[in-house]
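A single protein chain has been omitted from the complex, and every remaining protein chain is retained in its original position.
We just call them A and B in the order they show up, numbering each chain from 1.
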Amino acid sequence: MNTDNQKLLELRGLRTYFFTRQGVVKAVDDVSFTVEKGEVIGLVGESGCGKSITSLSILRMVPEPAGKIVGGKILFKNENLLEKSEEEMRQIRGNRISMILQDPMVALNQLLKIGYQLSEPLKYHGKAMGQIREKCIELLKKVRVSSPETRISEYPFQFSGGMCQRVVIGMGVSCEPDLLIADEPTTALDVTIQAQILRLLKRVKAEFNASIIIITHDLALAAQICTRVLVMYAGKIIEKAPVKVFYENSAHPYSNGLIRSVPVVGRRVERLYSIEGQPPSLLNPTAGCRFAPRCQKAKRICNLQYPPEVILGDGHKVACWLYAEE
Amino acid sequence: MQNLDDLIAVRNLKKHYLLTKGFVFSKIAGYVKAVDDISFSISSGRTLGLVGESGCGKSTTARLLLGLESPTSGKVYFEGKNISTRKGPELIKFRKNIQAVFQDPFRSLNPRKKIRQIIAEPLWVHKTLPKKKISTRVCALLETVGLSASHADLYPHEFSGGQRQRIAIARALALNPKAIILDEPVSALDVSIQAQILNLLIDLQNQFHLAYLIISHDLAVIEHVSDHIGVMYLGKLVEMAPRDKIYSNPLHPYTRALLDSVPVADPTMIKDVGLEDEVPSPLNPPTGCRFHPRCGFRDNECSRVAPELVDVGAEHYVACHLS
Partner (left out) sequence: MSIVALYFFTVIFGPLITPHDPFKTNLNKALLPPFWQSEVSTDHLLGTDSMGRDILSRLIYGARTSMIVSLLALCICAPMGVLFGLISGYFGGKVDTIIMRFTDLWMSMPAIITAILMVSLLGPSKQTVIIVVGITGWIHYARIIRGEVLSYKEREFVQLARVTGCSNTRIIFSHIFPNVVNSLIILVTLDFGRVIIITATLSFLGLGIQPPSAAWGLMLAEGRQYITYAWWMSAFPGIAILFAVLGMNMTGDWLRDVLDPKQKLR
C-alpha cells in the first residue's frame, strides 16, 4: 500500500531553526513523515513543540529572518518544495496546499466583504473566471452557511466565530487543494460549534477528496477525525501510529501519559495521571531523548543518546529506548 | 432549594447591562441580560461547576460573586449574611474570604513585580500578619503549590504557564480564604500541565476545606473536579444536579446536546450528532424558553412560557417543560 503514487507529501529530515540572540532554537529537528492521499493526519503536541512551525515550513512561510529551514526535503507529489522559487510557491499556496488558521476572526480581513475574500484565491489561481459570484455562493453552501446570496455581501464582523471559521474553510477548499493544513481549527470556538466544524471538515474531506493535516493539542479532537496520529515533543516526532492503535496501545511514555492525563467525559477517575515537570526549552536540547528528564521509565542511555525509530507494527513507529536495542 | 446556611448562597441574581444608542442624547436601545435570575448554593469543601458556552453569563456570575460588578437585583449571601450591598471598607474586609484564579496566567500576574511581592500583596493590604512573618508565609505558600522558596525573587516572565498558574493559586491562598472562584483555571494551559493543576486544586481543597466555584467550557474538566454542576444558557441556569446525574441522566435537551458535542479521546466512539446552529444574540434572546429555537423537542408552549427551574428529585433541578 505504500507505493509512491499514493504518497502526497513526504517530509525527510526537516530541520527548521530559529536564530535568536540567546542561541539557536531547534523548533523542528529532523522531522520525517508522509501523508498519503485521503489521509487525515493529526499532528499532536503541546505548545512550543514545533507543530505549527512544521506546517509553516511545508508552505515555506517560516517567519524570516529569524527562522530558517536549514535541512531536509519536503516532497510534494515527488517535487521538493524547498527547491521551488518564491513565484512557484505562490502557485502552490492556497491552490494545491492551503491552510486554515486557529482564530477565524483574525484570519479574515475585517474591512473586506466575505464574497471578495472568498473570491480572492479563485481569481489569483485563475479558477472560475466570469462566474465567480456563483462559485462563491456554491462554496458558502458547501460549508453550510445559510442564505449565502445575502451573506456574500456582508462583512466578517457581522458573522459569528463559527460562521467565520466556515468561511475560512470555504476559502481553504475553494481551489480544491490536494492538501489542507488546519492549525488548531476549533480551539477558539465553543463546544457545540467545535462539533459542527469537525463535522464540516469531515464532509469537506469526503467531498473534495483532500488530505488533511490537523495540528492540535486536543487529543479528543484528533481521535474524532484522524486516521493517523503523529506526536511531537520538543521539535521531534516521537511516535507515529494509526489512530486506533494510538489510543489503545500508545508506546511512548509521553504519548501514554498524555492520553491518561486528559479527563474524558463520562469516564471520571479519582485522580488524573499527570506528567510532572515542564516541557524543555528548545534552546540547547540534550543529546538524549528530550522526554527523558520527565520520564519515569528513563534508563541510563536515554539521557545520552537520541533513540532510533523502532517499527512496532503496521504503520506504528516509536522513538524510544524501551523498544530499541542499545 | 438548599438553605441559606451554606457558605455561599445566591438568590435570584440578575445582571442586566444597559445598551445606549446615540451620541449626545442617548436612548436606551435595550438590555443584555447577562445573568438572569439564577440561584445556587455552595457549601464548604465542595465544588460547584458552572458550564456553558461563551456568552452564557458564567463569567459574569463569577464577577458578581467577587464584587467586581454589582448586581442589578438579587442577593449573594456569605455565611448567611447578604454581601451584595456592601461597600467601602466593609467590602474590602469581606474580600479576604473569597479569592479568585483567572484563566490567563500571563495576564493575571503584574509583569513588573517579583513573585514575592505578588504573593505578599494581599497580606500587606489586609495586615493579617506582622511584617516579619510575611516572608516565611510567602515561602510556605510557594511550597504548598509545588514551587520552591527560591522562586520568590524572580519575575513572572521567567516562569512557564503552569508555574504562573501555581503562583496565582498561591496568591489566592495567602489570606486563607474560605472560597475560591476559578474562572477557566486550566483552559490556557497545555494538556500535560492541566492535569497537574487540576490535581493541585483538588489537593488544596482537601487540605484547606475550600469551597470552589469553577467555571469552564470544558465538560470533562468540570466533571473531574465538581460535586455539583450547573449548566447555563443565555444567562439562565437550565439544569443543575449532582455531578453523576448530569452525566448519566441529563434531562435538559441543551445539556444533552452539549454532552453530545464533546469530542471523546477514543476513536471507537465517533460522535456525529449535535446542534447545527448557533447561540442567538443575548441582546434579543428568544421568547419563552431561550433554547427553544435550537431544541429538537420544542412545542408551542416552549416559545411562549419560560420554564421554571424545578426540582425533579434528589437535588436535580431542570428548567424544561418536557420533564
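Basically, a contact is a pair of C-beta atoms (placed from the backbone, for glycine too) under 8 Å apart; a residue touches a chain by one contact, two chains touch by 3 or more.
What you see is a predicted model; the values in this text were computed from it and never measured.
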item	value
Contact residue for the chain not shown (choose from B:Lys33, B:Arg46, B:His151 or B:Arg171)	B:Arg171
Candidate in contact with the missing chain, chosen from B:Lys15, B:Lys58, B:Arg95 or B:His217	B:Arg95
Touching residues (missing chain, whole complex) on subunit B	66-68, 91-93, 95-96, 98-100, 102-104, 107-113, 121-122, 125-126, 157, 168, 171, 175
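The rule we apply is simple: only the chains that are shown with their structure count from here on.
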item	value
Distance between the centres, which are taken as Cα means, of subunit B and subunit A, whole angstrom	32
In the complex, subunit A residues that touch subunit B	46-47, 144, 160, 162-163, 190-196, 198-199, 217-224, 226, 243-244, 246-247, 257-259, 261-266, 268-269, 271-276, 278-279
Subunit A-facing residues of subunit B, complex	53-54, 160-163, 190-196, 198-199, 202, 217-221, 223-224, 243, 247, 257-268, 270-272, 274-276, 278-279
